[in-house]
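A single protein chain has been omitted; all remaining protein chains appear in their positions.
Chain lettering (A and B) follows the sequence in which the chains are written, and residue indices restart at 1 in each chain.
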Amino acid sequence: MPETVARTRHGSSIGQPLTRREGPLKVTGQARFAADNLPPGTLHAALCTARIARGRVTGLDLAAAENHPGVVAVMTPDNAPALAKHPDDKDGPFVFRLDLLQDWSVRYANQPVAVVLAETLEAAFEGARLLAPRYAAEEPRIGLDAEAPFTPPGVGVGQPPDESHGDVEAGLAAADKRVEAVYETAAQYHNAMEPHAALAQWEGDRLLLHTPSQGLTAAVGRLAGLFGIPPKNIRIESPYLGGGFGSKGLISGPQVLACMAARLTGRPVKLVARREDMYGPMGHRAETRQTLRLGTDAAGKLTALDHLTLTASSRFDDFFEPAGGVSHTLYATPNLAVRHRGVRVDTGTPLFMRAPGEASGSAALESALDEMAFACGMDPLEFRLANYAETEPLSGRPFSSKALRECYAQGAAAFGWADRPREPRQMRDADGFLVGWGMGTATFPALMFEAQARAELRADGSGTVEIGAQDMGQGAWTALAQIAADGLGIDLDRLTFNMGSSTLPSGGIAGGSAHTATAGGAIHAAAAAVIAELAGIATSDSASPLYGAGNAGVVAEGGRLVRRDDASRGETFGAILARAGRERVEGTGKASSDPAAQKSYAMHAHGAVFAEVKVDPDLGQIRVSRLVGAFAAGRIINPRLVRSQYYGGMIWGLSFALHEHAALDPRTGRFLNDNLGEYHVPVNADTPEMEAILVHEDDPHVNALGVKGVGEIGITGTAGAIANAVWHATGVRVRELPITLDRVLG
Amino acid sequence: MSIPLQLTVNGERRDLVLEDPRVTLLDALRERLQLTGTKKGCDRGQCGACTVLVDGARVNACLALAVSHDGARIETVEGLARGEALHPVQAAFIAHDAFQCGFCTPGQIMSAVGLIREMRAAGETAVDVERVREGMSGNLCRCGAYAGITEAVVAAAQTEDAA
Partner (left out) sequence: MNLFEYIRAGSVAEAVAAGALPGTAYLAAGTNLLDLMKGGVAAPARLVDITRLPGLDGIAVAADGATHIGALVRNSALASHPHIAKTYPMVAEALLAGASAQLRNAATTAGNLMQRTRCPYFYDTASPCNKRRPGSGCQAVGGATRLHAVLGHSPHCIAVHASDLCVPLAALGAVVEIAGAGGTRTVPLGEFHRLPEDHPERETVLEPGDLVTGLILPAEAAAFAGHGRYLKVRDRTSYAFATVSAAAALTLDGDRIGAGRLALGGVAAKPWRVAEAEAVLAGAAPGADAFGRAADALLAGAAPSGPANAFKIELARRTVVRALTLAQAGTPARMPALPASPFARSAGALHA
């Protein structure tokens, strides 16, 4: 069983820094990821992908592939099983168009154009190569200058493209000082370490699918629609995701292709994407060009903030990076405009990628704030405090909670920010490297989706909680179990906790930093229903010491129900059930966001990130040497796991600032670095000294558990802080991310 | 073409006949021997998820042809623990929260075991954090658990039986 650390608060799991409950499985290689399954008779699948970005396939060398020893079948548009619904039909807000061999057209490079099924992996891959597609290629449209920008119908998931209050032009005209700057961020790919994998098996019209999914219910719904079968005929097992970051939020084309191939061949099919297969049909974070215009009065208070984003979606579907959203919430200004414009290009459709909108927007906004602070002759932290938003700038709503001042104070103290010289290029270390300090504000909305859970308490004092929640590394196996144990008033080792299967009640999507609030909320409600029923039995049983105590007057702890006003009066769950002749009490619960609270309050997590970088004065090579983040995100379920989430987010921020950049040849639309050798993410040696401070914050409004998300906020603030630190070290303001040494050298 | 191949995997002799010379050591482990603890992240030697020890040295199993390793001694993540007792590196990875999703973890752990052996072979007694960071840089972790990984490796390297 999982190893646990000593508990300091008897009877409560929430708040304890428990180690991961699934840890022993993961460190011994026993945790079974989707691609680790291999039932007898499995065929291996390999994708043949398009080497053009626009046009159509005019021919395949089918004979060469089919004659290769071991190849069993080739699935093409000519023989692909018919679908009940065209994958381009969008019948819901969370539905994106998929490429499922419905015709021979090519909409982006790396689009699957055929699937080869073989007895061995080696034969499948070679079969795919031998298909050697011929094409009628058209000139692709690539990049933000591909066409004239237009105003998209919506950004992100249905947010308005343009929002404003006040009069930005008037605010700028009246300003004492103004900054206008254009920042560019590169296209990025999720690159979860686990490639998308699917092991699909049909039995009649019932589908069993092992595949990583951040949203089991949505995946089942999509598959049911495509195959024209009832959702109950589909079972998806997804106990562990090898990272998701948004790319596994919705089922991708290749995962569906595995199901189609299994149907075609009548055998189990295992399709594991190659790394390059993940650059196209699985979504990405689109590039942005953001124009920021800021004005301040003589006291350094913002008179106007204008945030204009240009971004790209695919030519066949809509996902426009909502980069400006961050300006809705962060800094007080009487005049605010947030606008988004788009172009369409011949790439796969972008998708949410860890901190969608906020990551890109924060990188630009925090850089612009830094430039504005310097123009005002103010310290960057002092400038942010001068423009602290007491209410949400765009909506005017009060915050449900906002401990950002404490984040600034604790982060700055831990970092030693007070000693920072205002002018750039003032600091050197003992080896002569340029040293720079920068900061950024972190923010991410506290969202909530819908989920259900089932709970049960048994006469022996044990319990079970079940929910189709998903653990992609954020720690759901542990944190949700802690919530479940507390809800049932039992110790964790008396709890059986099941998740990661579509056969369980819907756990909602593991995304938007909302999973603990959502799935945890449902678990909390299910456990409360169980305890309420148990309390009902006890308080109406004259033989119980709780007789007459009333539901509201009874709480569960340590396997007992006790009076709220006198914990010494109570009895064990077992005693209550025994007298009632019951083996168990069951309950269900659900959670969703509270529209009234949403209307009344702005709900966001906040933080402050401080970065130190070192830059070689001659060679331009950059190394981040220190990162300190202080974050306030409501109640903390497990500080060990939360710290890891912050660290991970901050590493992503570092990666955003200095490394990630998907390169396409604009002439062909093909990738130049669709691999992990040349698409750089940080390696261990890029990791600075890190500190994450968990700032106390009570939030009575945000949700039943008082939790805000922690998975994405770490990126925000960090990328800007590092960009600002590079400027502070060198005096060179690089506005095109990633900041590479050639850009620093100018 | 059938090619007989003998490997010693985690101390156990495994005989297999490959029908195909293209099989990598990684695919031999995962698809033929059902040792799926070793992961495939990139299949091109660029991520380290497939790290195993071959004749005591850590290598990328994805860039090794199985037929070329006839007779080799292979150690994988499945062979580290002694019954219920975790290897010190495994225990340290849990204690220091050195992973999140866990997909790169088997490779990280095998790489750490290899690194600790290399440090001991070189007579390095003091464990230098910067050397650990550099030494573990062949293992990508997209979750960004590097701080915990480094802490775990440093801690494990100071235990007697970590190599």
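Everything below uses one rule, namely that contacts are C-beta pairs under 8 Å (C-beta built on N, C-alpha and C of every residue); 3 or more make two chains touch, one makes a residue touch a chain.
Model, not experiment: these values are computed from the prediction.
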Listed residues B:N60, B:T76 or B:T150, member touching the removed chain: B:N60
Contact residue for the chain not shown (choose from A:R32, A:R129, A:R235 or A:R563): A:R129
Full-complex contact with the absent chain, from A:R235, A:R425 or A:R623: A:R623
Residues of chain A (touch criterion as defined above) contacting the omitted chain: 51-52, 68-69, 122, 125-126, 129, 430-433, 614, 616-621, 623, 658-659, 663, 665, 667-668, 670, 672-673, 677-678, 680, 682-686, 740-742, 745
Absent chain, residues of chain B that touch it: 1, 3, 20-22, 24, 43-45, 48, 51, 54, 57-60, 63-65, 67-68, 111, 114-115, 118, 121-122, 128, 130-131, 133-135, 137-139
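Keep this in mind: only the chains that are shown with their structure count from here on.
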Length of the line joining the C-alpha centres of chain A and chain B, rounded to whole Å: 29
Residues of chain B touching chain A in the complex: 19-20, 22-23, 27, 30-31, 34-47, 49, 76-78, 80-81, 86, 90-91, 93-95, 97, 99-106, 109, 130, 132-134, 136-150
Complex contacts: residues of chain A adjacent to chain B: 3, 19-20, 22-33, 35-36, 38, 44, 70, 120-123, 126, 191-195, 240-245, 272, 274-275, 472-475, 640-641, 643-645, 647-652, 655, 675-677, 681-687, 690
